[in-house]
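Rather than the whole complex, this shows some of its chains in their spots.
Chain naming follows the written order as A and B, and within any one chain the residues start at number 1.
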Amino acid sequence: MMSLLHDVLQLRVRYSETDQMGTFYNSRALEWFECGRTELMRRRLGLSYAGLEAKNIFLPLVEAHLEYAGGARYDDLLAITTTLAAAGRAKLRFDVRIAQQANGKPVVRGYTLHAFTDAAGKPIRPPAWFIEQLHRAAEPASDPLT
Amino acid sequence: MMSLLHDVLQLRVRYSETDQMGTFYNSRALEWFECGRTELMRRRLGLSYAGLEAKNIFLPLVEAHLEYAGGARYDDLLAITTTLAAAGRAKLRFDVRIAQQANGKPVVRGYTLHAFTDAAGKPIRPPAWFIEQLHRAAEPASDPLT
């Protein structure tokens, strides 16, 4: 259950993501989590999630958790730090921290837990090449990951 | 190009549909248009759009037009009046008016224009049974449609 990989993505809050309270609507954070893990997979694993689906490997969410720590307004620049926290035999977990890029103030933190399935939703085992690619990409154990 | 069918759907503005201006975010209107035509098809034509897709008939948008006439706040009850305005050989057009249920104040009006395609996006001709069902369901020409 070692911390395998992490990545930081910058992203601006869209007007469409705000609500009448003046901050982002709560569900948008899950969409930002998705952007974070998409880029982590592309940049750190060298594979696109779109490409995975083309190989009949899907990663539907089975669980999500979010803690809202602070506001984020329209056009604020956010830093989304995603960590591939666990790669078990049948699940992937991404831990996410979102903070204001300007001053590091926390906005949301949480995680998503994913199953491996085929297109029909049937659970599958992650293919060997996928697990190997994860391990090859993983930073050395001595890497002081957050 | 006679006016064929119309239907009114009531719907409340969700908090997630507001933005920091305090009214609904502009793109939500297209989602409400979708709700309007889904219910028109179910109630007036006796067919579900989900069922159409199961028969390999898709109705992707080719054009949309929106005129924003007034605000709508969280929890406001809206009346969505949808009219199946035209059923040509290759296109369907839905005209939509959204107003405040309480006082009739206009919120949005516009239309969507749809092609007939198969699942792959290839244009198809609408099947004869579909056209017949439209005509059977159509109100008499004397019906004072708005």
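Just so it is clear, a residue touches a chain if its C-beta (ideal position, glycine included) is under 8 Å from a C-beta of that chain, and two chains touch if they have at least 3 such contacts.
This is a predicted model, so every value here is computed, not measured.
Novice: So we've got 2 copies placed here, but how many does the whole thing have in this file?
Specialist: Copies in the complete complex: 4.
Just so we're on the same page, only the chains that are shown with their structure count from here on.
Novice: Starting from the mean Cα coordinates of chain A and chain B, work out the distance between those two points in Å.
Specialist: A distance of 36 Å separates the two centres.
Novice: Residues of chain B touching chain A in their complex?
Specialist: Those residues of chain B that touch chain A are 15-16, 18-20, 22, 25, 27, 73-74.
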